[in-house]
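Removed: one protein chain of the complex. Kept in place: all other protein chains.
Read from first to last, the chains carry the letters A, B and C; within each, the first residue is number 1.
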């Protein structure tokens, strides 16, 4: 995570653009939609809008604005997510119990902070401040993805099946499945801070030994996953990690999140409402346990993050991102970027020689490096191509399903 | 609960008035305030508005309107509280997870049903229908009280301490404590269906033997309760029912709900915001366990419901109800009606010979007759004097504190 | 609970007898059987043996023995059940996690305390001490019943279905159902301390008004209860108290505890092992909720405790107690005493004018007077006729099923 950006040029414009995109995401919403938290992992849209603003207030204004005064004395605690270095935090599972501040008040909070950051950007080119603004924008983009995944959960929970945005495209062509191969050898993965923005968890660049492997040239489809279901995949303990099998017993999982079996038909709740499962689309909203079990059933395995990165680094970063407006994975081939985050078999761990950022911002990544698995490539809810990289490491716990997470197979 | 009202006269007017009062309660609210559910006992305002409407739709329109069509196919389940006779119910603790229908849609639902009921009332005087409308209005009044108590919980949970309505009055005069006496004897309590509206649980009128007793002529005050606290009341197991003592250990209760000790001062969150505890006011928001422990500490006991009713039946029904606009108990004397619901030591049980209403409406009262205790007299959140009676039996579990519940002492 | 017994005569003999009966209960046991706690309500046999000994050590020896020294410094906490006046208590749900003291050590503890109490009884006739010894014996008898009910739970949980004691009798004759009637009137119930031993909760004698009623002259049988089951009793919410219905949903109750449906047959686990349900026997191990639902289904109701007592007071106290050796209810008529504890519809509450015993022993009864219901008459696990009375009030929470609890119907 480089906090010394090479160019000030355009940062003010990008600040305005990125901040505006958060509001654009809210356009289809009713006030009520901003408030609700359907599970502890989900945050209300209102909270995301305020928290990303708090980030700029806390790490930029408080530090770099002369005569800083907090926008509201209670916000420091209310909108702190997990920065112990800043102080106490309002309890995460209770974010949906806050009627106030209202949505209008949160919008006003954004406007106030935006104006003050814009003013700062005009009169200062302190590289440290610019670096934190840059970081804040990438942080905001991550929350834009969460806003979409969390809204999907809020809408998906609702018996009225609200439509966030009508569907744009619906391809039913399935690409055939091919394989990319790489020979064994010592390779470089990761990146360093001097090649444009990156998160600290992508550093440092380092050597790994990777055996010869093959990686699927497209994502696993709904059709393939349905075969797994129909073959009794969810009923055969031999296919599952022990903890995954317990989870199935306890939660009754029998299909990806948002699928439901109704009158003999498989339906899929999407941000465009409830519709039939499209067999050609990449399967989505599966946990690590499901991805792993599917791969075992199929006679393959999940790739390691090193394998994934070695292939991805030769691909152009383009694909089905939120900026395309589909907000749902679409049938295709390649798809190393966009559509769905791809589970890897790699536990989220520090790279050899990893050093977190100094100070409170060092809490961003390092402290989550246990009991989570790495996902790669971005999804249809990731704001834009500019937000991802071949080295980008996303991470979620093994049972998480509400992200746009899918499967790419590998073999040795 | 008489379902054959003597007079149609004025029912249409009362229907309009009572329904309008629910909306009047919402006037100070922001949209966000309608959505939140801060604990399973609390329902969102939006839900109360829809459920009371569902009551008229289900028990009046569905049955008496020719060519009835449901307002929305999902509402039958969504807004059914606990009527198994009607069908499935949406899970109570999840009411606050529903972004939709929106508040505006719920208002539209009300308008639609109101118009249809008003039309029915114009063209029919079927006494059975009129009886159910009458019942629906009393049901709505009960929910008006719940709207206020639930909003207080939603606001009281919020770190911004929202003000629902500025304070009107603040008396600090404490009345001296006197006692009303009654000699021993066989007495009649309860009522019968032919003396105006009543709930089925108030019937039948029946004989009880009551020993000589004395009843306090005013409510226990905050000053008196503070003495109990300062005397270590919450730390002495000998004062508590065993289950109450466990509750204290587990929940850390050390004062009534909404009280907090801050910088050496006792503050009290009210619908008019956070302010100092007023020693002259009746203590409020205490559980049965606390009422019982206080009485034991004070050397008295709680009255039985029969004792309470025998005294109350000679009092005029007037007092500090929601219609007065204080929405908080005020210092005074007498107070048999209004201010706070008064815990009795009587377990909520059927009167000898009790028969629930026939059909689904019979689920209203009888099925709750276990592990709850009777409260009497109405509170400052009870809509109006017209809603209570000396025979009125309210009931809550022993640990409930979010109702406006207080203490009146008795002795033998 | 009279603590000034009229006669010292025979107390030493009774002390020896009652204490010996606790050991007699243990005769069929293996060491392992003394240790296990299958649910929080159940205590290990070892614990019962030690706790009843602790009772004599704490309330007799500690107070009346010159130069008292505790048997073991840790036992004061380990074997205190709920006497806050004595001090801290070892966590109840964790009693089954204690490998030590061993059974042999607990037996040695009993021997030590027995010898010391016997010595005291020889040299002193302090009426206060004698009163506490008397009380301790009744306390021990209550625990003898619990030892049997808890062992039944421990054995009933075990897939090997251990037999505690082979069956002695198996009657299949069902008595016809008749009714005892009483006219309306003011009656005396309860008792006073000067008529031999009683618990404080049975006092004072006091007047109640009781309407005319009828009480069944025998207990509800398994055959009758089976009819309720087969008529869909457990699937019809209209028959149930709301809290009972929730309990069914949550726990899957579909028959009394210890019944299981296997290969089309109803089996019943008894202290004599698993066998077929005997239709003629009184139904047993039902909760208050089940008793209440059955009565509603049958078109009757449960009696109040006053009604029960008025009838029982004219019956001789004899019946199927543990002393008979069946340890299971048997078919018959009358049965006001023994066989099964009979649920009444009366919430467990203080009688008017009730005063708990002074000091720590006052914690015995009063503090449980909320959210429990009164059962009357003793059961086949109650040690002997000498332990019960027409005025005896047992009490358990509404969902408790592991006691030998059954049903007697009443009507108005």
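Criterion: a contact is a pair of C-beta atoms (placed from the backbone, for glycine too) under 8 Å apart; a residue touches a chain by one contact, two chains touch by 3 or more.
Just so we're clear, the structure is a prediction, and the values are computed from it rather than from any experiment.
**Student:** Write out, one label after another, the shown chains that touch the chain missing from the document.
**Tutor:** Output: missing chain touches A, C.
**Student:** Which residue from A:174, A:323, A:347 or A:386 sits in contact with the chain not drawn here?
**Tutor:** Of the listed residues, the one touching the omitted chain is A:347.
**Student:** Going by the contact rule already stated, which one of A:40, A:127 or A:237 would touch the omitted chain in the full complex?
**Tutor:** From the options A:40, A:127 or A:237, the contact with the absent chain belongs to A:237.
**Student:** Among C:15, C:109 or C:155, which residue is in contact with the omitted chain in the full complex?
**Tutor:** Hidden-chain contact among the options goes to C:155.
**Student:** For review purposes, identify every residue of subunit A that touches the missing chain, sorted by number.
**Tutor:** 82, 84-85, 184, 186, 206-209, 211, 237-238, 240-245, 288-289, 292, 345-347, 349-350, 352-353, 362-363, 367-371, 373, 398, 412
**Student:** Which positions on subunit C touch the chain that was left off?
**Tutor:** 30-38, 46, 74, 77-78, 90, 96-103, 154-155, 157-160, 162
Simple rule for what comes next: only the chains that are shown with their structure count from here on.
**Student:** Work out which chains are contact partners of both subunit B and subunit C.
**Tutor:** The shared contacts of subunit B and subunit C amount to nothing, since no chain touches both.
**Student:** Approximately how many whole Å separate the CA-defined centres of subunit A and subunit C?
**Tutor:** Once rounded, the distance between the two centres reads 59 Å.
**Student:** Centroid from C-alpha atoms only, then distance subunit A to subunit B, rounded to Å. What do you get?
**Tutor:** Chain centroid spacing, subunit A to subunit B, equals 46 Å.
**Student:** Among the residues of subunit C, which ones contact at least 2 other chains?
**Tutor:** Touching at least two other chains: none.
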